[in-house]
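Missing here: one protein chain of the complex. Every other protein chain is in place.
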Amino acid sequence: MDKKNRYIIGSSIVAIALLTLAPYFIPLYWMAFLFFCFIYLVLTEMWVLVAGFTGMVLLGIGGFVGIGAYSFVIFSTCLNWPLWPSLILSGIIGVIIALAVSSTIFRMRGAYFAMSTLVIANALFAWFSTWSYTGGGAGIVVNVKLPIAIVYHIALILAFASIIIVTFVVRSNLGLMLKAIGSDEDAALTVGVNTYTCKLYCFLIASFMISLAGAIYFLYPGFVTPDAAFSPIWLINTLTAASVGGWTNIGGAIIGVIFIITLQQFFYVNYPGLSMLINGIIIVVIFLISPRGLWPAIRSLIEKRLKRF
Amino acid sequence: MTNNLILKTEGLSKSFGGIKALDNVSVDVNKGEVIGIIGPNGSGKTTLFRLIMGIYRPDSGKIIFEGENLTGLPSYRVCQKGIALAHQIPKPFSRLTVMENLLVAALSGGRMTRKSAEEYCQTVLKLTGLYKVKDKLAGSLLPLELKRLEIARALASKPKLILLDEPAAGMREKDVDELLEIIKLINSEGVTVMLVEHRMEVVVKAVERLIALNRGTIVAQGPVKEVMNSKIVSEIYLGRRFREYVGAST
Partner (left out) sequence: MAPPEVILMGTFTGAIYGLIGIGLSLIFTGIRNMINLAHGHLAVLAAYLALTLSSNSMLDPLICALLVVPIVFALGAIIQYGAVNRLIYRSPTIPLILFAGIASIIENVALLVWHPDPRSLAPLAPYSLLTVSLLGVRLPLIYLVGFLISLGSMLILYTFLKHTDIGRAIRAASEDPEYAECLGVDTKKIYAYTFGIGGALAAIAGIMVGLIYLFVPSDGWPYTILSFGVIVLGGVGSMRGAFVGGVILGISQQLSAYYLGVAYQYFVGYILILAVLALRPQGIFGMRV
């Protein structure tokens, strides 16, 4: 166990060092590739925390991506505020939205909860499609000039932070309560768990991180439209990454994310719709053959084989 | 006298649609006693426990625990006040290990550190005979182990009053004796026990006082012998089976 931990920490340090230096020796294409991976890693880790462990199916994940993106545009471009305050504030706006809707959506459970998050995401989408201040449906340019390497590094930090946060939360007392809630919310209540507060903490953490990821993502194309910011693709990609990596698997998320981004980049030029079609098929197939996810199934298969020898 | 009361319900009523599950039920529970609740299926025993625990809200009536009115509190608050419930049908956290199941209960009030909670849970696991399986996922336990886990998890929250809803259902003689031992031990630590039980042999051995429910109302209460011999109880509930039992044992 100790040895395994040391191995994990060691290889993480090497990986982070390499990723930090990467912009100075890899071509732009691969930098973009890694950048997409970082953004989706944030979403997938948050999905693992909120849906995988706690059982809150956050269908409206794209709503937080979009609100982060638009908050950032408003602060940085419309109001001309400096980069860092704008960035942090866009995360905080996500948290404020989450707080504002929490008392309504936490009264609901299961599918109703899930659907109401989707309604919220779409209400935000409909709002930003009409609001002329941010250009309505045509979108708005993000007027922030940053070297691509900096954008890359911000995303790297956020991705790394999300892994650390989810790891620590899951190991903490809060994480234990969240797992209990995910297993049986009523039973958790009767053994004294304040389920409302626990779910709220979890939801706020996720809304902050996802909104930040949304803000950072749009630094790369430099242009925000409601269609892109609130797209259902955020949800489908995250679901695919989580199915591949495992619903409660913090490390597996990395594999899931690399998988979806590879797929996306492979089909991007010729058939953009095809990668989403394949994603859909993958979600369905993995769900039917291995409901807890592909990577955990592969791992236990490998471990069984190894034991036999 | 009132000092000695730990729980008092005043005129509790609860209906589900047209069914009156509980009708004007007042019980007094003394500190440190083991009190039994009997009644045929559907007489409202589980409903009474769920009302006390705050899982259901009463239509009318009050629940007073240690002089404090708990009516309307959510069940996690009730639990933190010192009442714990072992459900009739076990509701384990099946994706957590047995140890984690207990830790959730022990840590949820925020009164214990992780370390002292772990130590305490280990004691509870040993007491309930679950120590061997403490690292197994609760979802993989056998039915009888699950019944024990229900009790163990209720104990892990360090209750002053524990509500046991038919803990002996489905147990064989040997397991029942072990259960009775556990109940005695819990009680000797100063925990008050309310026990819903269907099986007479268990009730007779475990409790001092009995409350008999029928169709949501109290039909008799008092010392075990008195209640069991009362005409109304043997007629409504126990019928032939009980008389056979008493005949066999005396």
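By letter and in written order, the chains are A and B; residue numbering begins at 1 in each of them.
Here is the rule we go by: contacts are C-beta pairs under 8 Å (C-beta built on N, C-alpha and C of every residue); 3 or more make two chains touch, one makes a residue touch a chain.
Values in this document were obtained by computation on a predicted structure and should not be read as measured data.
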| item | value |
| --- | --- |
| Displayed partners of the chain not shown (whole complex) | A |
| Option touching the unshown chain, where A:Thr104, A:Asn143, A:Ser172 or A:Thr197 are the choices | A:Thr104 |
| Contacting the left-out chain in the complete assembly, out of A:Asn122, A:Thr262 or A:Ser290 | A:Asn122 |
| Touching the absent chain when the full complex is considered, from A:Leu83, A:Ile96 or A:Ala114 | A:Ala114 |
| Interface with the unshown chain - residue positions in chain A | 55, 57, 59, 101, 103-105, 107-108, 110-112, 114-116, 118-120, 122-123, 126-127, 129-130, 136-137, 232, 235-236, 239, 243, 271, 273-274, 276-277, 279-284, 287-288, 291 |
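Keep this in mind: only the chains that are shown with their structure count from here on.
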| item | value |
| --- | --- |
| Inter-chain centre distance, chain A versus chain B - centres from mean C-alpha coordinates, in Å | 44 |
| Residues of chain B that touch chain A when the two form their complex | 53, 55, 74-76, 79-80, 84-85, 87, 91-96, 100-101, 103-105, 107-109, 114, 153-154, 156-157 |
| Residue ranges of chain A in contact with chain B within the complex | 173, 176-177, 179-180, 182-184, 186-195 |
